[in-house]
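Every protein chain except one is present and positioned as in the full complex.
Labels run A, B and C following the written order; every chain starts at residue 1.
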Amino acid sequence: MNKARLEAFSDGMFAIIITIMVLEIKIPGKPDWESLAHLLPVLYSYLLSFLFIGTYWVNHHHLLHTLGKVSSGILWANLNLLFWLSLTPVATGWMGENHFAANTVMIYAVLLSLDGIAFTILQFSIEKTNRGNPALTEAFRSLRRKGILSMAGYLSSVPIALFNPAISGILFLLISVIWLIPERKIEKALNDPDA
Amino acid sequence: MNKARLEAFSDGMFAIIITIMVLEIKIPGKPDWESLAHLLPVLYSYLLSFLFIGTYWVNHHHLLHTLGKVSSGILWANLNLLFWLSLTPVATGWMGENHFAANTVMIYAVLLSLDGIAFTILQFSIEKTNRGNPALTEAFRSLRRKGILSMAGYLSSVPIALFNPAISGILFLLISVIWLIPERKIEKALNDPDA
Amino acid sequence: MNKARLEAFSDGMFAIIITIMVLEIKIPGKPDWESLAHLLPVLYSYLLSFLFIGTYWVNHHHLLHTLGKVSSGILWANLNLLFWLSLTPVATGWMGENHFAANTVMIYAVLLSLDGIAFTILQFSIEKTNRGNPALTEAFRSLRRKGILSMAGYLSSVPIALFNPAISGILFLLISVIWLIPERKIEKALNDPDA
Partner (left out) sequence: MNKARLEAFSDGMFAIIITIMVLEIKIPGKPDWESLAHLLPVLYSYLLSFLFIGTYWVNHHHLLHTLGKVSSGILWANLNLLFWLSLTPVATGWMGENHFAANTVMIYAVLLSLDGIAFTILQFSIEKTNRGNPALTEAFRSLRRKGILSMAGYLSSVPIALFNPAISGILFLLISVIWLIPERKIEKALNDPDA
């Protein structure tokens, strides 16, 4: 089983998921500014999901870097992650078009949490095959800490949405910003041993 | 003729087919739970086809692994398979949006069977070029057994749909689960001779 | 300038063009057989364009095989071809949804001819860089003969459509079948000198 083909297939799906979200943006039939203003929540939800999928792509990248041999288990754990991620455009569109109505924000937050669980499953099945590199183990521990923090943020945005969905919407952006900060530890661990 | 480019093109189409199915899911215009509940059969049909295309991708992977030289025949057998697979999003959407109405379930089952036939044609044209590796021959025989079993399941779900389409819908999932079980024989045969 | 990246980008576009045509197929809202019967011309136009784009992909493959160095001219000739090919889904959908009305068949035939011209331009700019392999020159001459024959077919289907669009629709399929016949000369020329 070939790691390069797994990467290529995943990259293809990441690129498609991130791009087809744009197709969910319904082009206004009129050329006036009001139509464009109505599009703003849709564009904001697109930005959130673009950052979200982009972050997953970067982390997926780091994760597969450490992968030695592709087993059936890893293959399906990877497809499981891609399945949940592929639902992101639907949840994004529902939230954007309904201007961040409470229900839609809650479903979005639940989906992001499910994505996180699917990533963790993939991470565990890859880590099992990669024992013995302590720098990497340490780096992944830091990645996991960030993941747990994010998931806590997503889950807490579910009840928050009942009172004020806008706060949840801002929380989503803040969580994404955490991930934009470069992960020096991982970069070092991946570069140093030239693995 | 280059095997890597055939793989890359096929992977591209697999990734696109599996992802554009999401675009067939019509985003509800209202943010209420009833709208989401109406989406459930659509999401279930999406899950079925995701597993189905995912399984084909994994098996296509195994099959091409054994391929030596790409002939025109194999190229067209491959395009034939991709043609039938590319119709899956249409059949999936028809079945999901009409909440598994009998007709739609029958067409879905027929299409899955046609996909199976197209895969078998590709398998035969590849096997012809690969004589002499008995472990692999044995492994493919097991793959073919599973394929025949699946096809029997799909075909029997056509008359079943006339009485109770829901049973056919569950049958589709059960057949997919058979394929999730790792095929140790193939993995061994592909890894052992380092072919 | 890197040939591999040009191939990868082109393959990506071929795979996307061929697959998004499926998205132009509007899923019937009702589960009855009449809805499906109304879809038949749409499915037939999809089959035509799938064969058409598939043939171009195979020939593009052959053509780039002979390419040594990518110049700016070749890059833009390639983008020019992809531009015209990318309009195929629109013309296909227009023809299918309007059940092969004369106008739509004529536009479809004109577009296929423009694709042919764009391919010929790319072929010339690549051939200029590849002098000296007589087997290949001979092979490409045969490819060009087939191309001229196809273009004559497409152009003659324009006036035919005015009298009977169905004949044009059958002609499109016949032209595609010509291309399905393996091109032994090219395969030999490409394999023999191991170029």
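Note that a residue touches a chain if its C-beta (ideal position, glycine included) is under 8 Å from a C-beta of that chain, and two chains touch if they have at least 3 such contacts.
Just so it is clear, the structure is predicted and the values come from calculations on it, not from any experiment.
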| item | value |
| --- | --- |
| Left-out chain, listing which of the shown chains it touches | A, C |
| Residue among A:H65, A:H99 or A:R144 that touches the chain left out of view | A:H65 |
| Subunit C residues touching the omitted chain (full complex) | 1-2, 5, 8-9, 12-13, 16-17, 20, 23-24, 71-73, 75-76, 79, 82-83, 86-87, 89-90, 93-94, 97-98, 101-104, 107 |
| Contacts of subunit A with the absent chain, listed as residue ranges | 7-8, 11-12, 14-16, 18-20, 22-23, 25, 27-33, 36, 43, 47, 50, 54, 57-58, 61, 65, 180, 182-183, 187, 190 |
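In this text, only the chains that are shown with their structure count from here on.
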| item | value |
| --- | --- |
| Rigid-body rotation angle, subunit B and subunit A, from Cα fit (steps of 5°) | 90 |
| Residue-number overlap at the subunit B/subunit C interface, same or different (half cut) | different |
| Chain centre separation (subunit A, subunit C; CA means) in Å | 37 |
| Whole-Å gap separating subunit B and subunit C, where each centre is the average of the chain's CA atoms | 26 |
| Touching two or more other chains - residues of subunit A | none |
